[in-house]
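What follows is a short report on a single structure.
Rather than the whole complex, this shows some of its chains in their spots.
Letters are used for the chains, namely A and B, taken in the order the chains are written, and counting of residues starts over at 1 for each.
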Amino acid sequence: MKVQRVEMFVMPMDTPDDTTGLQKLADKGLIKPDSLVALCGKTDGSGFHDDWGRVLADSALRGWTAKFLNIPFDQVAKRVIFVLSGGCPGVITPHIVAVTRSWEEAPAAAAGGARHLVVGIAGSEPIAPEEVGRMGMIRKVAAGVRAAMADAGVTDPKDVHLVLVKVPGLTVGSIKDAESRGKTVVTHDPTFGVMGAGCYGNDGAALGVALALGEVPEAKLSDDVVRKNWDLYSSVAMTSSGGEKRHGEVLLFANSANSRSRLRIGHSATKDYIDAEGVRNALRSAGLEFKELPSEKDLSRLVHVFGKSVTPGSDIIRGQKITLLDDHNCYQIGKAVGGMLVASVTGRTMNYLSGGERNSHQGPPGGNVMAAIVRDPD
Amino acid sequence: MKVQRVEMFVMPMDTPDDTTGLQKLADKGLIKPDSLVALCGKTDGSGFHDDWGRVLADSALRGWTAKFLNIPFDQVAKRVIFVLSGGCPGVITPHIVAVTRSWEEAPAAAAGGARHLVVGIAGSEPIAPEEVGRMGMIRKVAAGVRAAMADAGVTDPKDVHLVLVKVPGLTVGSIKDAESRGKTVVTHDPTFGVMGAGCYGNDGAALGVALALGEVPEAKLSDDVVRKNWDLYSSVAMTSSGGEKRHGEVLLFANSANSRSRLRIGHSATKDYIDAEGVRNALRSAGLEFKELPSEKDLSRLVHVFGKSVTPGSDIIRGQKITLLDDHNCYQIGKAVGGMLVASVTGRTMNYLSGGERNSHQGPPGGNVMAAIVRDPD
């Protein structure tokens, strides 16, 4: 049978339009036009819904990829998934992760064998402004996730450890468009504020993941539960939204016995906003074996961490009050402190860390999803 | 001989003018008019040089203290030291620490005996705007630190583990005042920016501590080295400045064999901006004995952590670039991520964490001072 061999390359970006790292990989033959399946990363900029740094990065990376694949600019989305999360406040190094996969012929794996990384990608149908943060988005994202599972060759949702999704948000312009067609939108606030379209977009996508993976049954879902019933959530969704998007993009990571990759993924959740042990548990889940703290040797095997830092819905953490929920800069600061939480564990600043929104259907109430990818020892 | 018995009470403040915690302590007889020597803490607000939250807290706490001590409002500064650090971004719980000391008769301690906490307090002479961030401030703060050592009964600088200093900054008004008298000021930027008066104030004070404790010889000091020669620093200074201040206030913590306190203080420095081990080392220095991670029992003995989060002068951390130095919100975000670094270790959000300024003579280049106070086991 055909099995995947997945590789990941993590490179810093000096500016949002820096493609030198990708070019070097291409020059060395480490990424090839037919193996590149996804580019995901963190881009310098405000991180807000009108973050031009992310747009600049998207434009530069897409342009580079079009040349690399020798296809028109607007065909790139059909071949390579882009999940760029804007905003690197604090100790988050702007970076890009190139994900490649090649297919190799191999015998079907024996039951109980070691499981390694496989990835699946899919685009969703176009998502209209009136669907953002509602069942329309949830169902379209769920369909995309199912397609990505099929693409990864994974059937058991338990094997899925991380689903990155990028979906449309709302802008002043797209709200106007929807209303001119007689539609309503879920909110008039285009920001990542507590009632903002950025959050509704992220959370519609998260519930789409939860629906596809059976974490939440369809019967419990409706427009009304979005950003209201926090007991409904996905443990592996990391979603972000951007006003410039028109459809969803899904990048799914799983482990499979039918994989020739030398990488493994695992995930965990922090129990609350300051829970460094939750980050360490993600490392353990991916295969690092340590008791209290990972050693330098352990960390040398760590390929990447993907983490969220959703601001909790309560201003009480372990019995003590914080003022973050009332902070005008909550969105950026919430992301920044999450970056530090992860960096304090990994000993590096090049971590994928998104977040800042208040409350989310990504991860359990108060806690955050953390995923880690680890390389087999030599 | 007379020896000190020092106690510390750490209380959350619901708003900057919340004095209910202090009142409860007073009602229980835990603090008394003649034992209260200092109030220090973190206050909700912007943390900027024009942070009215800190002014509100100062006004409310000083008013409460005046009543408690039954003295006029403007006499409080002669009896009780106030070191309020504004700004609680992220996971820093606004709080106040009441420090009390009483004097007890005891025989002189034997050499080599256990050492416990003593405190010393002192005010400095008034510091004029033209002295801020210059030798004038350095010398006046140094004199204040020497007075505080004497007040603590400490002679060996090695016993000093933490010196909190609050000094004047510059405001548009005080700059105008200095220049109307034909004086120059060190900067025209009243902010905590990289060339801002807030930083010059903090750093003049830090070098004053370094001078008093012999960490930097006087011969190496001049106006020109301030915020230029980062190899000159104090390992135990934590300083902050406020435009509303007219003189310096010093609160010094040391260990002494001649102490009846059940508390001990220790300190360490982080080696860089994301070094959680540096925080743990402060806990170890104060007397907690653990190998990798402190246990819940260890943490139950931890009374308080005082930490800085000065943004490094370089944008490279462990070989990777961060964007914080170019961030318009660097000051608040730098403080916030420091708060998370400490919280990730202490498992609580009620830590004293100031910082956000870029570069400082507080702590070694790139690293930050961390001090911890631990209670003897029962």
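By our rule, a residue touches a chain if its C-beta (ideal position, glycine included) is under 8 Å from a C-beta of that chain, and two chains touch if they have at least 3 such contacts.
Keep in mind it's a predicted model, so treat the numbers as computed, not measured.
Student: Considering just this structure file, the complete complex holds how many copies of the sequence, given 2 are shown?
Tutor: Assembly-level count of identical protein chains is 4.
Here is the rule we use: only the chains that are shown with their structure count from here on.
Student: In angstrom, rounded to a whole number, how far apart do the mean CA points of chain A and chain B lie?
Tutor: Going by mean C-alpha positions, chain A sits 40 Å from chain B.
Student: Can you tell me which positions in chain B touch chain A when the two form their complex?
Tutor: Touching chain A: residues 12, 14, 44, 88-94, 273-274, 276, 291-293, 317-318, 320-324, 327, 329, 332-334, 336-341, 343-345, 347-350 of chain B.
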